[in-house]
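One structure below.
One chain of protein is taken out of this complex; the other chains stay put.
Let's turn to chain A:
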Amino acid sequence: MSDKPPSTGRDPWAALGALTPARIALGRAGASLPTRPRLDFQLAHARARTAVHASLDLAGLAARLEPLGLETLTLASAAESRAEYLQRPDRGRRLDDASRAILAGRERPAEAPEVVFVIGDGLSALAITANAAPFLEVMVPALRAAGWRIGPLAIVTQARVAIGDEIGAALGASMVVVLIGERPGLSSPDSLGLYLTAHPRPGLTDEARNCVSNVRAEGLSHAAAAHKLLYLMTEARRRGLSGVALKEEAEALADEAPRRRNFLLDG
């Protein structure tokens, strides 16, 4: 084999890289990964790990959300540390005692809110920092224009999606929307997920929810996500339910990406 040149260049099909975010045409060093893509991968992994372990900047977030004019509650889950959060999903799904006391001590408004927004760090505080405020800046005015009664905004640390059920129930909301940092992908450390649950109460499972995922600059835009969520919320309010029963129509709505032709088969 020694007479053959080492193949460390890019592959002849590198142009296909424009068609997919996947890491194609990386070239070979022998049969292995060349140095540059090997280190690019490590950088992406380091960024994703940073996103998982980063803490949410509560003060900064509250300041950015203030112009929305919603009362803000700062709460915490029963998971006391990141390590515990990662190993005990059950604790991330319920509030700690102090947070329960905050909710229990509130005066009930004359009219119960139709929707409550909960912001949880989830697995990426980075996703919240990058996307929560810009998304709500589109979403909240759209809801107000449509006459929705919006309750207080809860910001929860060490939170999983289901913690919204307890918060929504305590605030007497008809519906809860949880904004949560999604599990970071190697190429998407800052992806926000939106979970809608009608008639929230502790003990619900994922079947009761509708999800809008991949909300971020390179994914689903804030405006498109707000459009989709508003559709889901309107349908959930009209039909009095969320979850699997709403799912198919929502998928049809999502399936609008332009299709390029498949070069392997055309011609």
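Here is the rule we go by: a contact is a pair of C-beta atoms (placed from the backbone, for glycine too) under 8 Å apart; a residue touches a chain by one contact, two chains touch by 3 or more; residues count from 1.
Assume contacts and distances are computed from a predicted model.
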| item | value |
| --- | --- |
| Hidden chain of the complex, named as in its UniProt record, picked from "ABC transporter permease", "Cell division ATP-binding protein FtsE", "Cytochrome c oxidase subunit 1" or "Ethanolamine ammonia-lyase large subunit" | "Ethanolamine ammonia-lyase large subunit" |
| Candidates A:R64, A:R88 or A:H227 - the one touching the absent chain | A:R88 |
| Selected from A:P113, A:P184, A:P200 or A:G243 as touching the chain missing from the view | A:P184 |
| Touch residues of chain A, complete complex, unshown partner | 1, 4-7, 9, 11-13, 15-17, 19-26, 28, 30-33, 37, 41-42, 44-45, 48-49, 51-52, 86-90, 123, 182-189, 191, 214, 219, 248, 251-252, 254-255, 257, 259-267 |
